[in-house]
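For this depiction, one protein chain was excluded, whereas all remaining protein chains were kept in their positions.
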Amino acid sequence: MSKVDLSVNIGPLKLRNPILLASGTVGYGNEISEFTDLNKLGGIITKSLSLRPRKGNPPQRIVETPAGMLNAIGLANVGVEVFLKEKIPFLKKYDVPLICNIAASTIEEYVECTKILTEEETIKAFEINVSCPNVREGGLQFGNDVSAVGKITAKVKAVTGKPVIIKLSPNVSYIADFARAVKENGGDAVSAINTLVGTSFNIFSRKPKIYNVNGGLSGPAIKPIALAKVLEISRNVDIPVIGSGGIMDWKDVVEFMIAGSSAIQLGTINFIDPSAPGKILEQLEEYCIKYNISKISDLTASYII
Amino acid sequence: MSKVDLSVNIGPLKLRNPILLASGTVGYGNEISEFTDLNKLGGIITKSLSLRPRKGNPPQRIVETPAGMLNAIGLANVGVEVFLKEKIPFLKKYDVPLICNIAASTIEEYVECTKILTEEETIKAFEINVSCPNVREGGLQFGNDVSAVGKITAKVKAVTGKPVIIKLSPNVSYIADFARAVKENGGDAVSAINTLVGTSFNIFSRKPKIYNVNGGLSGPAIKPIALAKVLEISRNVDIPVIGSGGIMDWKDVVEFMIAGSSAIQLGTINFIDPSAPGKILEQLEEYCIKYNISKISDLTASYII
Amino acid sequence: MLIIKSPVEKTIELDHDIYLLKIRCPEIAGIIKPGEFLNIRVSESMYPLLRRPFSVCDVEGDDLCLMFNIFGEGTRMLSRKHKGDLIDILGPLGKGFNIEGDYDTAVIVGGGLGAAPFPYLTRRIGSRKNIFTFIGGKTHRDVITYGMKNVSTATDDGSKGFKGTVVELFKSRFSEFRGTKMKIFGCGPNAMLRSLKEFCIANDLECEVSTECVMACGFGICQGCPIESTEHPEKYFLVCKDGPVFNVNDVVL
Partner (left out) sequence: MLIIKSPVEKTIELDHDIYLLKIRCPEIAGIIKPGEFLNIRVSESMYPLLRRPFSVCDVEGDDLCLMFNIFGEGTRMLSRKHKGDLIDILGPLGKGFNIEGDYDTAVIVGGGLGAAPFPYLTRRIGSRKNIFTFIGGKTHRDVITYGMKNVSTATDDGSKGFKGTVVELFKSRFSEFRGTKMKIFGCGPNAMLRSLKEFCIANDLECEVSTECVMACGFGICQGCPIESTEHPEKYFLVCKDGPVFNVNDVVL
């Protein structure tokens, strides 16, 4: 047994360590399981699921940018039904907390998805994506509207006894207001941040490189912004924060925890090095040993300001 | 004479070319004049000036981040009086349009500064900084409040006959709303974008690296975000946009113009290569010749979407 | 699928800005098939951020060969690797060409750097089938015939071989193959693949093509690389997992 207590609590959700795999960056877990032992992770968050299958946007969906990438996948996913039938069985083979991420265009659809999925006992919590910049209806509009975020939180909480995490949009002036709305409406935690709206043009064709025009910016480029958002929530609202945005190594994990995160998500790094989650976990434990940190959760919001 | 017409109009302001030097990244012009011939530039924008001299924030003011940097200078500047007495004489020696950037903590202070400076005929236009993330009072609060931005625009316009450009904050959900407020209140143009709020921690001391905790993120990391903001304004509001955010070379200039900019500002690149403005100008002209663009202003908002 | 750091054996400039990189990597060399690809991290730093996909061009014993041209910053950095430099490889990835089957003549049609996967295909087909290769490019500078057999060339400007596209060249020579059981292997720009597809459908020819798409991960987790399916318009194939090689009838090009 490890000498370090790596476990963390995200409200009622107990995780054996703070490393989660971010929604949309690990599919439904199959491929990445070849590189990282899912049984060791804190948890895995599914690609956003919608009530019905979504085809997603036509190509080009990806653009590399300086220290970042834009994506406009358009929430391509198999839908809740196929997910339960075809994807859950694989995930059941692992002892890893499964968090289902849900995306929808109406409040009713969020509720409907949650109702269906909450029956599946493998699912330990929900992450509600109110902040995807890549779908025209719903998505962004919800994420940038405090009262809509509050309402979604309350309605989803009403149909499930499992922890509900709201994934916040960074494309707002004061993200703490949104975290407060989540708390006041019974939400258990927030994830911060989703991607930032960005675009890129081909200067010869004068067309946007991304079919959908805008995409979501992720990767190390956004790390300073993500850290500021996490800190803002941590200093203003008493709610657990799951940090994400450009985490590439164990040092970034520590930085996000210091800034106020109870746990963190690895996203873009999985594309570059799918064995990183396992490695980061080991290095994090080494760091704790070296610096005499007996409980990693002591790092959370340990900033000295 | 050049075969290419590089001149651009920013509302009533005619510039010989679209290359401006961004506020806070060239001081008052002295040092950079050793590397780039100011007489060739489209214009130069001063460091933000305030009514009284400001000492600025204690160190550390700068942090490098992936493909970007955070700064929290805190609007250190000599104040309008010393500027007029000691800095203007140097700038008068050059034939370069001078745009004065003004920062303030109250609407009255913006008005007061403008009143004093508008008397100086060397000053061709004003850029009103409502979006500095590095001062506690004023700054950000104004920039994220549509009605405040509208009010500042109207009040400043009332005391000067010179073009007024409002420099917008990117730390908002819908920047076009702010551009619209500028237009409706008589503003002549908007600059987009100022820096994004970010932070960074020393993981060993657990202190923010920046004394001021948060800083403003600039450089190539923010380019996709800046382009999306410029495009959003261009598609929604009929007002000239001066683009900025991570421009490093002539290709970036073209990309910002295609996305909707009438002119652009070079910021962080000046620190890395103070001879870049001159080089970029030459390369831009070569590009126009090669691709038969006889008027560079035809690039503005030439996106095909 | 492996992630492995392997040493460069040799960097050869085949032609102006066209390179062949040999990497000692027995682990992948032993299992990779023609048409499969590798996703390569060209720098340890965050610049560039994403891996770059390259077809396996050839396998020589323990060595993997890649062929590429300098396109942007990533390929430029790759071209500067020296013997002994370690390359971070993720692979083998994707579904390659099916070289088995009921045909006696393999016709290879490549455009520009689309020739990259064919030296290895040629090697693996060996002498079991007849091989005819058609390679095209804009000018003679874009025509790469490294490692291929029975090559005819075409250039848009006529500076080398047939004047016209490589598909036109193939059409003009098509009668020579009458009576043989053919299978076509194509790789190149989309426009070329589209006209190849048309011709193959019109003449009822079996044809596999290798497609390209901007990728983030290369192994199915990002959903970044969709290609329209003919049979299932309600969902996309993924180029990196379901391809990059497809039967030409299965995808909308």
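By letter and in written order, the chains are A, B and C; residue numbering begins at 1 in each of them.
Throughout what follows, a contact is a pair of C-beta atoms (placed from the backbone, for glycine too) under 8 Å apart; a residue touches a chain by one contact, two chains touch by 3 or more.
Note that this is a predicted model, so its numbers are computed, not measured.
Q: Just one of A:V4, A:L21, A:A67 or A:A192 touches the chain that is missing; which is it?
A: A:A67
Q: Could you tell which one of B:N39, B:T106 or B:S275 touches the chain left off the display?
A: Answering carefully, the residue with contact to the hidden chain is B:S275.
Q: Looking beyond the chains shown, say which of B:P18, B:P163, B:G198 or B:P220 touches the absent one.
A: B:P220
Q: In terms of residues, what is the contact footprint of the unshown chain on chain A?
A: Listed in rising order, the touching residues are 66-67.
Q: Please give every residue of chain C in contact with the chain that is not shown.
A: Missing-chain contacts on chain C: residues 45-47, 73.
Q: At which residues does chain B meet the chain that is not included here?
A: 24-27, 30-32, 34-35, 47, 53, 55-64, 66-69, 71, 73, 76, 219-220, 248, 268, 270-275
Note that only the chains that are shown with their structure count from here on.
Q: How short can a chain-to-chain path be from chain A to chain C, counted in steps between touching chains?
A: Tracing touching chains, the least step count from chain A to chain C comes to 1.
Q: Find the geometric centre of each of chain A and chain B from their Cα atoms only, then give the gap between the two centres in Å, rounded to an integer.
A: Averaging C-alpha atoms per chain gives centres 34 Å apart.
Q: Whole-Å distance, chain B centre to chain C centre, using C-alpha means?
A: Going by mean C-alpha positions, chain B sits 47 Å from chain C.
Q: Residue numbers in chain B touching 2 or more other chains?
A: 66-67
Q: Counting only residues that touch at least 2 other chains, which ones in chain C make the list?
A: In chain C, residues 46-47 touch at least two other chains, as defined above.
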